[in-house]
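Removed: one protein chain of the complex. Kept in place: all other protein chains.
A and B are the chain letters, set down in written order, and residue numbers restart from 1 in every chain.
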Amino acid sequence: PEDQGALKLEYKGQFQLNHRDTGGGSDDDESVSEFNFRRNRVALMGAYGKHFGLYVQTEFNEDNNITGFNVTDGDNEDFQLLDAVMRFKYNDAVNFWLGKYKYSFTRENLEACEMPLTLDRSLLIRAPLVDEGTRDKGVTLWGNLFDQKFQYRLDAMNGRNDSASAPDSAFRYGARAHVTLLDPENGHGYKGTYLGEKKVLTIGGAYQMEKDVAYSNYTAAGIGSESVDYKAWTADLFFEYPVDGVGTFTVSGAYADYDLDDAYKNDNLADLYDTGIMGINGEKNGGYVKIGYMLPNLPLQFFARSESWSLSNYNGFYDQEVDWYGGGFNYYFRGQDLKLTMELSQADFDKEGKKVFGGKTYNTEDFTTVTAQLQVIF
Amino acid sequence: PEDQGALKLEYKGQFQLNHRDTGGGSDDDESVSEFNFRRNRVALMGAYGKHFGLYVQTEFNEDNNITGFNVTDGDNEDFQLLDAVMRFKYNDAVNFWLGKYKYSFTRENLEACEMPLTLDRSLLIRAPLVDEGTRDKGVTLWGNLFDQKFQYRLDAMNGRNDSASAPDSAFRYGARAHVTLLDPENGHGYKGTYLGEKKVLTIGGAYQMEKDVAYSNYTAAGIGSESVDYKAWTADLFFEYPVDGVGTFTVSGAYADYDLDDAYKNDNLADLYDTGIMGINGEKNGGYVKIGYMLPNLPLQFFARSESWSLSNYNGFYDQEVDWYGGGFNYYFRGQDLKLTMELSQADFDKEGKKVFGGKTYNTEDFTTVTAQLQVIF
Partner (left out) sequence: PEDQGALKLEYKGQFQLNHRDTGGGSDDDESVSEFNFRRNRVALMGAYGKHFGLYVQTEFNEDNNITGFNVTDGDNEDFQLLDAVMRFKYNDAVNFWLGKYKYSFTRENLEACEMPLTLDRSLLIRAPLVDEGTRDKGVTLWGNLFDQKFQYRLDAMNGRNDSASAPDSAFRYGARAHVTLLDPENGHGYKGTYLGEKKVLTIGGAYQMEKDVAYSNYTAAGIGSESVDYKAWTADLFFEYPVDGVGTFTVSGAYADYDLDDAYKNDNLADLYDTGIMGINGEKNGGYVKIGYMLPNLPLQFFARSESWSLSNYNGFYDQEVDWYGGGFNYYFRGQDLKLTMELSQADFDKEGKKVFGGKTYNTEDFTTVTAQLQVIF
């Protein structure tokens, strides 16, 4: 209602045509093509004066076949409130947020989903054992100090929720800080590129921990007696510099280490592959480098990224290594509000082939993906 | 946001009281009554200038017992983004749409859901093996030519998505054209009636095809070695004419043929009734005729419809024939924004009774439905 502070609506869509060279058909070795949405969101924003604001965002995931690492039968439709955060701002140095929103850990997860440099963030950067993947529920104290050259964040969030297979329902605590030397990055969210409008050099780091997050000695029944803690750290750098008449250059990189006390070495886990201790979002370490160049007189930006990750176990292979390469371009018809992106990417596994693990057969194969994406923000 | 083109909100609801004479109780032979929503939607519309628009629509299906052909236990609640389409208009002859929206095939599926002539569209008109039933994801090029007397549409859409039981993930291609001789029908959507405000005579036709959509020799495991293609065609006519002082007359009819190369003749399909090759939305052909008469001085419109369909297999009976008759009236309190509809309908099967198929027992019985519906658009 008018007298209480207005709500504004926004739509954000990313519609894709995807082609993957393998994973389709009844033997999972045919190529697959698919039209789909990567993001399909309606956001509500509101403010009461300058001290209190609200941000609520819905997300609708269609059934889709081509996912980051797999081609599936696609029964994964889901409509949810992705974000719902109450934002109190005492001043620039003291903000208190509560609700559901992105947890404070890697820079790339905190980069706005509609403003990455490359097609999307890393497929491998999500933290282990957090219900929502990229978001969590809880509270955050954060702010900018020293003329906005320094930013701190302190999180207390759910982390892994209680379940029969969790020893405890301890909270996940996190801290993140950055130093930003040229034009400041002073918000809760980062961007993957400022399109030549800012000169930015930011160096950041973060730490997360949660006690008693899983068992190191799961029995086949999915419980155990000895618990492990979750500990993770990350460091990142972002540099973007527009040079008059030459164009805008972007370089960004990060490393992250997610540790679960080697709980994956327990033999019983073969039957419990989906505990989240192993796989894409389990115990792992790795990082990315991404670079960009945007033309001076045309809203065209070329990009490339390279990633390398060590996974505790993926599809039954222990100590799997994955390299992921991608390159392409963004064409900004109306800035981020109407953008065309093309990307060609390749995932390269150190160990390939079929593997039987816990009675199931998994197939690991290198794959290539081509994506054309149109982004619209209203 | 204001400076980017505003978003408008709209609500569209159809609340029904339904009565079905059979299908209820523990023996499925009791009558059933139910209050429910047939449609319950919130739509978002936006435009940037005159060349680019957006249409997004959510749909919430409640659990409901009385469905088109069955009375169920009703655990079918679903909230989804039904439409999300980005619309580029170069000029009236060249439109490019992409996203999720109604595929270009039968006229009746393309008639606006809130502006049919009878209570609703045909229950039997949906195309086979398309994930969304009435919508699909992809791209369409369409436009009006020759002083809006001719319209063309060219679709490339997902059709059947990839799955273990699909030989291939080929796209579904479609083409539709119409000739409209009096006042033009020049949009992407049609209406079932113009309430006497237009004189319309439109003749249309369409073709759809998708290669390798299913197997002709499914094994019990749900895969096979020989694939079949999907091919379908339809033809339709719509005529509406207001006569001064007498009223408005409407006549509309269509025929459609959906072909899957007789894949339903494979003996193993008895165990695979839900592959979508058989049943209401499998291989079939048939059509409808509907007529209407609206009074000259009162917003009251009487209607009737008759349909006849041949289904490859329904509830275990091969080559089932269904006739469906209905009649009733619309009273337009405020045009389509506040409308009361009453309809009495009957479905008449050529083969009735219990049938064991693939180890399950199906019950096929003629049924009668009475519906009172209030439609509200805000």
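In this text, a residue touches a chain if its C-beta (ideal position, glycine included) is under 8 Å from a C-beta of that chain, and two chains touch if they have at least 3 such contacts.
Bear in mind that the values here come from a model prediction, so they are computed numbers and not experimental data.
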Contacting the left-out chain in the complete assembly, out of A:L17, A:V71 or A:A166: A:A166
Contact partner of the left-out chain, one of B:K8, B:H51, B:K265 or B:K360: B:K8
Chain A, residues in touch with the chain not shown (by the definition above): 1, 4-5, 7, 9, 44, 46, 48, 52, 54, 56, 58, 79-81, 84, 86, 98-100, 131, 137-139, 157-158, 161-171, 223-224
On chain B, residues whose C-beta touches the chain left out of the figure: 8-11, 13, 15, 24-26, 30-37, 40, 42, 60, 62-65, 71, 73-74, 77, 79, 334, 337-338, 374, 376-378
